[in-house]
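A single protein chain has been omitted from the complex, and every remaining protein chain is retained in its original position.
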Amino acid sequence: MNEPLRLELRTSPHVVKDNSVERIMFHVVLALLPIAAFSVWQYGLSALALLVTVTGTCLLTERLFNRLGGTASTLSDWSATITGLLLALTLPPAFPLWMGAVAGFTAIALGKALFGGIGFNVLNPALVGRAFVQAAFPVAITTWIPAFSAQRFSEFAPTTFTLPFMTPPDIGDWARAAVDGFTGATPLARWKFENVLAAPGDFLSGAVTASAGETSAILILLCGLYLAVRRFLDWRIPVAVLGSAALTAWVFQMIDPARYPDPLFVLLSGGLMIGAVFMATDMATSPVTPKGVWLYGALIGVVTVMIRYFGGLTEGVMYAILIGNALAPLIDQVTQPRVFGAAKGKKA
Amino acid sequence: MTEATLQPATPSAAMIRTLGLVATVCGVLIVTAYEGTLDAVNANKKLALERAVFKVIPGAAKVDEYFATPAGIQPAATGTPEGGVKFYAAYDQAGTLKGIAAEGAGKGYADTVRILYAYDPARQVVTGFGVVAMRETPGIGDKIYTDPAFLKNFEALDVKLSADLKSLANAVKVVKHGSKQNAWEIDAIAGATVTSKAVGRGINDSAQKLLPLLVPNLEKLNAAPQSRVSAFPPIAKGGEGGFEAAPTPSSTQNPPQPPFTKGGSDLASPRQEASS
Partner (left out) sequence: MIPGQKQLTNMEELLEGIWKQNPVFVMVLGMCPVLAVSVSAMNAISMGLATTFVLVGSTLLVSLLRSVIPKEVRIATYIVIIATFVTVVDYLIQAISLAVYDALGAFIQLIVVNCIILGRAEAHASKNPPLRSVLNALGMGAGFTLGLFALGAVREILGAGKLFGVALFGPDFQPWVVMVLPPGGFFVLGSWLLLFNWLNSRKTDAAQAKPVEGHAHV
């Protein structure tokens, strides 16, 4: 097909080099690669297989819906790749591949394609996929494997190649054989149910039980910093999310230090880091007004801590961000800046 | 089309006549349906109840409904007494009392969990339970009737009465997964603690109310299955012989506390023996 000649009419300033969607997305992919690589180094072949499967399913689904809708391929805008990578990084490394494929399909189909593709989605597609499999397979999504096991590059976790539609086998014995004294509980679960706090050092070295991409706080922050410096993401969102989460945690610790953990634990555990840096910042699903951005970030941080402390689940980042996404249009509306010169109290 | 606006209003008499006609037709239909299905509905209800009781009391062949009241035990057929607690007595083919079943209810994760549990009067233990109704999360809450480790709790759950026969000696308690130590504790299912607790609370609340009323009067049940009493006098193999038909290791460790002998019809006798 011949592209028609495009004449763009716009007012000044005329930026010479445009920040196209493709360019931003490509850099986000670049920033995600070190985190993905770290998770593979940590968890070995199973994590790699999951990354490839989920991302592949996302790309195939995107292509399928391009076909059905009769539109040009949107694979080259990298957004499906990001969704796939992010989704895989939030899943347990030993998640059965067929469930990963279900998550990937749901993420793109339900989270994105049904709304009209990139830019029209209301919710973060990766989190839609994760929320679906969380509701569908509650056991598999909380089955974790130990990090840095000796055989991680020579064998897959027994659950990885579960046949489609079949229940994954119990991996307790396998995991205990690989790493002595492995409990299979995340630091958040151990805090919630056993009142055991993990040492901050464990989080930094990645020696904790968690989803593939949740363990490397420093790496996530560095990659986020790169994107923020290059202005590919709005630095205010992660700052607001992490800041409000830390503040809420601090307030609770003031009230009852014996019961509530310190803010550092709240920041480092679970998916808060990767959620704040890579998911809450999704441009299509976050507010655009300056005040709205702060409000949105703060809301996610507070809701995350509330779910962790008072909810039935151990981790609340996913639902907190989805709630934030759903409220983003409303936040935009109520934080609309006043048009310069307009009378006070009048609707713009 | 325009005639609707011109049409004169229907006179009230016509409206009343029509409504009366419709009401009559409908009334006849409903009464016919009710009369026609009544027997089948009652038979179904009885069958469903029996099936539920037979499930928790294996070997039972007949179920009678009773109310336990402070004044004694009376068959449910004679009406619902004030403050009575309903229970079901299950008998085998020969008319021997196989066990008691009663309903319990506890607040679960989504809604009240209603269960039917079986009580073995000889050993003073709960020997099993079945779910009557619940709305717990499928795949999580329904472990209470699929998880073999959890069901093991109910092979011989201790509900023996205290010495004064006023309440359970030890309240049934649900404890954290893997920390069961006593026969009256229930090991919760990891990940389904709320639903596990609902079961435990349901049994405890019901047993606390029912057993103090029931145990002093067990004699009557042993001797009198409502409808089989004349055909199969439960003398030959009655009483304890029937309960020990299915021996479990715990039945020897948990000897019946107040011994129920076949002969004595004195209601006070278990009380005396227990306190002595």
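As written, the chain order gives the labels A and B, with residue 1 at the start of each chain.
As a working rule, a contact is a pair of C-beta atoms (placed from the backbone, for glycine too) under 8 Å apart; a residue touches a chain by one contact, two chains touch by 3 or more.
Quick caveat: nothing in here was measured; it's all calculated off a predicted structure.
Peer 1: What shown chains does the left-out chain touch?
Peer 2: A, B
Peer 1: Please pick, from B:22, B:71, B:149 or B:163, the residue that touches the omitted chain in the full complex.
Peer 2: Of these options, the touching residue for the absent chain is B:22.
Peer 1: Of the residues A:34, A:56 or A:138, I need the one that contacts the missing chain.
Peer 2: Hidden-chain contact among the options goes to A:138.
Peer 1: What is the set of chain B residues that contact the non-displayed chain in the whole complex?
Peer 2: With respect to the unshown chain, the touching residues of chain B are 9-10, 14-15, 18-19, 21-23, 25-26, 29-30, 33-34, 36-37, 40-41, 44-45, 47-48, 133, 137-140.
Peer 1: Could you please point out the chain A residues that touch the chain left off the display?
Peer 2: Output for chain A: 68-71, 99, 110, 114, 132, 135-138, 140, 162, 165-168.
The definition used in the following text is that only the chains that are shown with their structure count from here on.
Peer 1: If you average the CA atoms of chain A and of chain B, how far apart do the two points sit, in angstrom?
Peer 2: 49
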